[in-house]
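I'd like to ask you about the structure that follows.
Every protein chain except one is present and positioned as in the full complex.
Chains here go by letter, A, B and C, matching the order in which they are written, and residues are numbered from 1 within each.
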Amino acid sequence: MFDDVPFITIRDIAKQFGATRALDGVSLDLRRGEVHGILGENGAGKSTLNKVLAGVLVPDTGTVEIDGENIQLGRPKQSRAAGLAMAYQELSAPPNITVAEKLFLPKLPVRLGIVSQRKLYSAAQEVLTAWGKPGIDARALIASLNLADRQHVEIIAAMATEPRLLILDEPTASLPDTTWLFDRIRELVARGTSVIYISHKLAEIRAICDRGTVLRNGRVVKQFDPKTADERELVEYMIGRSLNQAFPDKPDRAEHQAPLVTVTDLSIAGKVHHLSMTICPGEIVGVAALEGQGQKSLFYGLAGFVKADTGSITVGSGSTPARKNFSLVPEDRKTEGLFLTLTAQFNLTISELRRCSPLGTISSRKEKKIAQGAALAVNLPSPFMTRDIQDLSGGNQQKVLLGRVVLSAPKCLLLFDPTRGVDAATKVEIYHMTREFAQQGGAVLIYSTEIPELVGLCDRAYTMYGGRINGEFGGETLTENALMAGALGHGEKVSAS
Amino acid sequence: MRIRKRKGLLIAASFVTAASLVLAGCSGGSTNTGNGSKGKIYLNLSYSGNNWQDQAANLAMSVAESPEVQANYSVQKVISGSDPQKQISDIQSMIASGAKLIVFYPISPTALNPVIKQGCDAGVTFVAYDGTVEEPCAYNVSYITGARADNPEQAFFGAQTAQGLVDLLGGQGKIMLNRGVAGTSTDIVHYDSAKAVFDQYPGIQIVTEYYGNWDSSVSQQETAKALAAHPDIDGVWSELGEDGVVKALQAAGMKVPVTGEDTNYFRKMLSQGWPGVSSGSPPASGGIAMKVGLKILADGPNSVPHDIEINLPYVTTDTAKACPGSEFVDGCNFFTNAADQFVTEVFDPALLPESSYTAAMQVAPFDKLVPLPDMSSYAQPEWRRIYTRGSCDAGWKEGPVTTGQVPPGLDGCVQA
Amino acid sequence: MKPRQSRRALSDNSKATVGIAAGIFVLLYLLLTLVSPISATSFIINNFIVLTTPLAFAASGVTLVLLIGGFDLSVAGSISLSNVIAATTMAAHPHSSWGIACLVLVMGAVIGLVNGVCVAVFGLPALGVTLSTNFILAGIALAVLPAPGGSVPAAFASVLSGTIGGTIPVALLALVGFSLLWLLFIKSRTGMSALAIGGDVKAARLSGIAVRRVQIVVYALAGLCYAAAGLYFSALTATGSPTSGSSFLLTAFAAAALGFVSFRGGRGSAIGAIFGAATLTVIPKFLFAWGIADFWVGAFQGLVILVALTIPWLTTKIAGLRKRDGEEVTVGSGPTQSISAMAETA
Partner (left out) sequence: MQPVNVQPSDGSGSAVLAEHSTTSRLATIKTLLQPVLGKLAVPAVWALVLVMIPLSRLFSSYFPSWSLVSNTITLGLFLTVISFGQGLVILSGGIDLSVPSVIAVAAFFTGSLASSGWATIPAAICGVAIGSLIGLVNGLIIARSTFPPFIVTLAVSTIGSALLLGISAGKPGQTAPSGLSSLFDGSLSIAGIPFSAVLLLLAILVGSWIQFRTRLGRRTYAIGNSPQAAVYAGVRVRITLVMVYWLAAIGYGIAGVLLMGYGSGSDLNLGATWLLPSIAVVVVGGSSIAGGNGNYLGTVGAALLITIIGIDINAVGLSQGFKQALYGAVIFIALVLGRLGRGRE
């Protein structure tokens, strides 16, 4: 209903971080009231783009104009003044403030510099009701909210400013369903707001967006009309190679081998309820689930970092201590995996120091040899060994983590969203390494936010909902729709053939 | 994880509470809380943990716990530490608990004035030993402006030891100064009076000054550093910690005159021919201050002068003499088997004759207290008042003192 | 006295901790009055409050900086310098003492500003910067006044440490006034931003908070508090001493710990720190009255600090138990609370 003269023009935004070019001349046009979908894999440059637009990151080159008026990038104040609002994927709300404060930050309603409590809470409650979430208490601390509500608050905080350009980065990661979000977007759009909708879920983009763009390795590779675009073709643009040859071919199903890992009736601190599963040697088993369904407690429980209330975990013959048999690649590289200011070699050998220090003293010769071995296994170029790990790209960092895990030669490898924030080429390498590990008789349990990845890589997959397994799929039954349905909670208990 | 963590912290918490109960139990007995009827006397230390403080406190307690005092007074020792707020708080508590007499080592000459004033108004007697306080209503018992027993004109530790060093060097040579704790008035009094003497001899050149913090170990380290820069020095003037100075000189294989205070090791070296002068602050002042306090309680506030000067000890290489046993007999002034850092001036023939090595090492109540002689001869002359009270008496004004005091020309009070 | 607000009010847990800190102090002081009845007289109470005030201001300054996840060791140097400058200038111009007091406060704020700029703009580690400024300030104080001296006119000193109409201690008014200012601050935009920064500085920056500006303001306000502590100390002792601040370095942090201020930022109140300072001041009196005045006093002070540390942990445990059925508290994309808590070291 608005004229189709471009309202927002983004001209060749580029941003380089050390070795990698995160954004390589991205240009986009948006009309008033348009919902523009940006599709791309993890690591394609989506979040970097919106942090540049939000003024939190300074681009090397590039300009942005809203309604003809140029915005000075690199100043959050300018971007906000120009009518731009952001809902970040990693939920930008400090845990110790209240919902009301988050809704009005950074412009808290003040009288003579003082924020009047009464006014703040009543205004906030009005906003919450206006945007369809009266259930959330404006006085509650962010930390006391569940993930879904926290995502609601994040989105409402952005929408409530009636922005001219609203950017949503993976908005449905923790939402149970999309109806609430899509209704609000349609209301805003009717009032002339343009929306950039960033996601790696094609179904959502098809449902809400007018136009779409595919980003890969920081470059615009495809403009498409979401309604008519062919899914398989889009996915190939996303991952830049034909879908099937991305994943190593699966072995034919080894029938009735004795399971290497058996988990019986496991429950953990209100997160995992009476869960049982098995993994056979040489098998890659996947777990599909929405955010916060207890998969994290499951993986960290198996790795021995979370104490189980009930149930047992047995590996091979006896139930030997968890740490020896399981090795975990944690979810968030930067805070849980890596020692950023230390060298790649340090990060590689930290878990296996015992083998490098025969008589209590670490011999640099032995350590170098072991590190080289691991680097070879994950084909990490050896000159990287002496560089600080923070100087390496996301992909190489993930390889170092994998190298560390391979070094400790576990019986079962636990991968928690291993390809998050990794460039496409490295993803393929990771898939092949995982398959090689399995072929050598090891068991692999992998959780991923990307359903196609699970379908392509795993021999079998479970879906989890509310801390319970509600579906097991293998062979022909292992399809994206089946996994998505299971993950969304309405898959019935299907046993694999 | 949650369960393991809680169990761990329970252990920490129980450990802490258990320790506190143990302490409460065993500490109850160690100090005798005064009962209602007897008057209350408090001995209040600020610094603690060095030999001087420990010996002075033992002598004071030996006096206070003698039978004749225990008959009508109970005494309690309070250690306040080096935080002025803490000493103020403790003195307030003593006043509140109805103290009659507070014998104390002030952390600062000025910080306690308001609280002492409050105490005096409430009828409490304050007697400060070694360190002095400017509040007029308190009594000062200190050697800082004291004169030598044999010659009342030769006053000020700093000046006399400086003069001694000059005489040993024949008025010529390079010297170093080892001062005490920076920022304290005691250090300033010693330093200024010594400087006044050195400035009168052009041949004497002060090559450097450093701070030994009245501590043997720090003095030894700082002296070693200074010797590296000035291996050609001819003498060292030092405050407390001079045994560290001697050890540093010995390590550097040098034997030059040293003047300092009265540690056992220094006097032992003097007696073995090391050139120098041992003067300095006598821990006996603790015992003397307690006796002065008791006299005030017995004979009233004017029975003793408000400003009491203890004689300045003065031991040279020839007069240093080892005591045979643990008693002070015929002029002996140190003990061969005592620890290096033992402070020797625990005996004053006139004011604390009951004193002994054992009473200084641990509290040994004196069975018979020798009454104090007429204290008027120990009154501080008016012209030295400014050093301890920060200002001159009525009718006097600040000015150089030219007569009646050696060396002439030191700052002081003169008739207005 | 707490306004009836729903449990999940802005700082429900910091209101609870302030309540507990106040409770501990009141309990100890009541015990004190039992053991030595004289402590209940208004004269002694005034003495006590005047004695607590310098430490209360110092602890509040330290709390401000701890709130935003920073650290400030320059508390000792600033107090010494303020005390020395006040005593020397007031000795020279006794009649303009109030003007000099304001100048000293401004000087304190400027010192804090310098700390803030070094930390916020140059990104230097707070512990390192304030360690060096502490040395520099202590050195200047020694240079200005080599030995205790100077004087604070009786008019200035007696007002601050006296009482109005014989009963209401001026110091109490000062502390109550400061607490009101604190309540205003914590409700102001800067105050709320400071709390948010302490919670998670990255999230605060993403939420559009001007992190640098708030950090600089907070360090400056802390400097102001230290100058106020220095001034009150001058009134208490009526003179200046070059090393007067050195004991505050450790007692200020101990008081903050007794006031249940979190050392990792994002939680804590200056009012809690003020009660922490009061508790720290009542302990020696309590031990004195109980007859423990000898060598063991230091042991008790150390024990009290350790016990104080376990109490906030106990309250969160109790709060945790009450919320047993509630959803496990997960922090954004980070691991579940129980996992991070185990590995967290300050």
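The working rule: a contact is a pair of C-beta atoms (placed from the backbone, for glycine too) under 8 Å apart; a residue touches a chain by one contact, two chains touch by 3 or more.
Because the structure is a prediction, the values reported are computed rather than measured.
Student: Could you tell me which of the visible chains the hidden chain touches?
Tutor: Hidden chain, whole complex, touched shown chains: A, B, C.
Student: Using the touch definition from the top, which of C:L64, C:V129 or C:I186 touches the missing chain?
Tutor: C:V129
Student: From the list B:S80, B:T186, B:S216 or B:T388, which touches the chain that is not on show?
Tutor: Of the candidates B:S80, B:T186, B:S216 or B:T388, B:S216 is in touch with the missing chain.
Student: With the full complex in mind, choose from C:A203, C:V218, C:L231 or C:A289 the residue touching the hidden chain.
Tutor: C:A203
Student: Out of A:G62, A:G212 or A:G337, which is the one that touches the chain we can't see?
Tutor: Among A:G62, A:G212 or A:G337, only A:G337 touches the chain that is not shown.
Student: In the complete complex, which positions of chain C touch the hidden chain?
Tutor: Per the touch rule, chain C residues meeting the hidden chain are 122-125, 127-129, 131-144, 146, 202-203, 205-206, 242, 250, 253-254, 257, 263-264, 294-303, 305-306, 309-310, 313, 332-333, 335, 339-346.
Student: In the full complex, which residues of chain B touch the absent chain?
Tutor: Here the touching residues of chain B are 5, 8-9, 11-12, 19, 27, 48-51, 53-54, 57, 79, 177, 182-183, 206-211, 213, 215-218, 220-222, 224-232, 243-244, 247, 250-253, 265, 339-342, 361-362.
Student: Since one chain isn't shown, list which residues of chain A touch it in the complete complex.
Tutor: Counting only chain A, the missing chain is touched by 17-22, 42-49, 51, 56-58, 74-75, 89-90, 169-170, 303, 305, 323, 328, 330, 332-342, 346, 350-351, 353-354, 357, 360-362, 387, 390-391, 393-395, 404, 408, 420-423.
As a working rule, only the chains that are shown with their structure count from here on.
Student: Could you state the distance in Å from the CA-based centre of chain A to that of chain C?
Tutor: 42
Student: Where the centres are mean C-alpha positions, what is the separation of chain B from chain C, in Å?
Tutor: Inter-chain centre distance comes to 36 Å.
Student: Centre to centre, by mean C-alpha position, how many angstrom separate chain A and chain B?
Tutor: Chain A and chain B have C-alpha centres separated by 72 Å.
Student: Identify all positions of chain C at which a residue touches two or more other chains, and write them in rising order.
Tutor: In chain C, residues 338-339 touch at least two other chains, as defined above.
Student: For chain A, write out the residues touching at least two other chains, lowest number first.
Tutor: As it turns out, chain A has residues touching two or more other chains at 269, 305-306.
Student: Considering the complex alone, what residue numbers of chain C touch chain A?
Tutor: Chain C reaches chain A through residues 5-6, 8-10, 12, 184, 187-189, 192-193, 195-200, 202-210, 266-267, 326-336, 338-339.
Student: Quick one: in the complex, what on chain B touches chain C?
Tutor: Listed in rising order, the residues are 1-2, 4-6, 9, 12-13, 16-17, 19-20, 23-24, 27-28, 30-31, 33, 48, 76-79, 81-86, 88-90, 92-94, 96-98, 108-114, 118, 182-185, 187-188, 390.
Student: Show which residues of chain C lie in contact with chain B when the two form their complex.
Tutor: Touching chain B: residues 36, 38-39, 44, 47-48, 51, 54-55, 142, 145-149, 157, 161, 233, 236-244, 247, 251, 281, 284-285, 288-289, 291-300, 303, 306-307, 310, 313-314, 317, 338-339, 341-342 of chain C.
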